[in-house]
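First the structure, which I've put down as structure tokens, then a few questions once you've had a look.
And then chain A:
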Amino acid sequence: MADLLRPSVAIAAKDFLIEWRSRTALLSATVFAALVLVVFNFARDPASLSPVVLAPSVLWVTTTFAAMLTLNRAFMLERENEAGEALRLAPISPNAVFLGKYLANLAFVGVVDLVVLPLFVLFFNVDFGGVLLGLIGVIVLANLGFIAVGTLSSAMAVRTRFAELMLPVLLLPFLIPPLIGAVQATTRILAHRPLSELMGWLRLLGLYDIVFFTVCLLVFPSVSDE
Partner candidate 1 sequence: MIGSLAGSHRVIRNGMVITGIALAAMVGVYCLALLATPVEAHQGLAQKIVYIHAPAAWSALLSFSIVGIVSGLYLWLRDPRLDLFAEASADVGLVFSVGMLTTGPIWAKPIWGTWWTWDARLTLTLFLFFIFLGYRALRGAVQDRAERARFAAVIGILGMILVPFIHLSVYLFRTIHPQPILLKPSAPSLPPEMLRTLLASFGGFTLLYVGLVSVRYGLGLANEIREGGDAD
Partner candidate 2 sequence: MQTSPPENGQYMLAAYIVVALIVGRYALRLLQKGWRETHRGS
């Protein structure tokens, strides 16, 4: 277990350090998310649709699309200077590479979400008193699963032609269950419904996380091996 965790934390730390020095990907993803929020606000008829009705969908479309942008970066990084080759030759298991990239992606998407959430509350006039914790919980729960699939898909996508296009085409169908679950749970949280009404959705999200994290971890070696 330690053999798996130590190198993966090292990889995640390396990615985070590289990103922290330039901050390009993180910054552009955040700006992108903010812009999408603004665009959404104007892409509705203000007379017939109040922002609160639209809020859960906007939150999730924005965060998932921003997440997709950051996911592209994970393995793109390793394309420079044949770094991916070095990573493959290093005496660590491919599962550790997956876990490292997964942790880094979780952190990046987490940072983007941390910026989006206040903007969302600000722009959409959400009354978040008492719901913030629940909202963050749902975001974490939804991210855990789809970032696992996203990490795996981006590992494949970077090695194809049209990598930037391939990732969304592969990944979007896999976003449907977490997206539906997260939007439904968010709607109920924002409406201050009792916890029992969202248990079904939370269970779905949890199950998705467990199943897809496990499967992605297990099949990742076949993506990276030669």
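The set was built so that all candidates are chains of the complex that A comes from, given by their letters.
Assume a residue touches a chain if its C-beta (ideal position, glycine included) is under 8 Å from a C-beta of that chain, and two chains touch if they have at least 3 such contacts; residues count from 1.
Here the structure is a predicted model, which means the values were calculated and not measured.
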Chain touching chain A (counting every copy) in this complex, out of 1 or 2: 1
Of chain A, residues touching candidate 1 in the complex: 149, 152, 156, 159-162, 166, 169-170, 172-174, 176-177, 180-181, 184, 200-201, 204, 207-208, 211-212, 215-216, 219, 222-223, 225
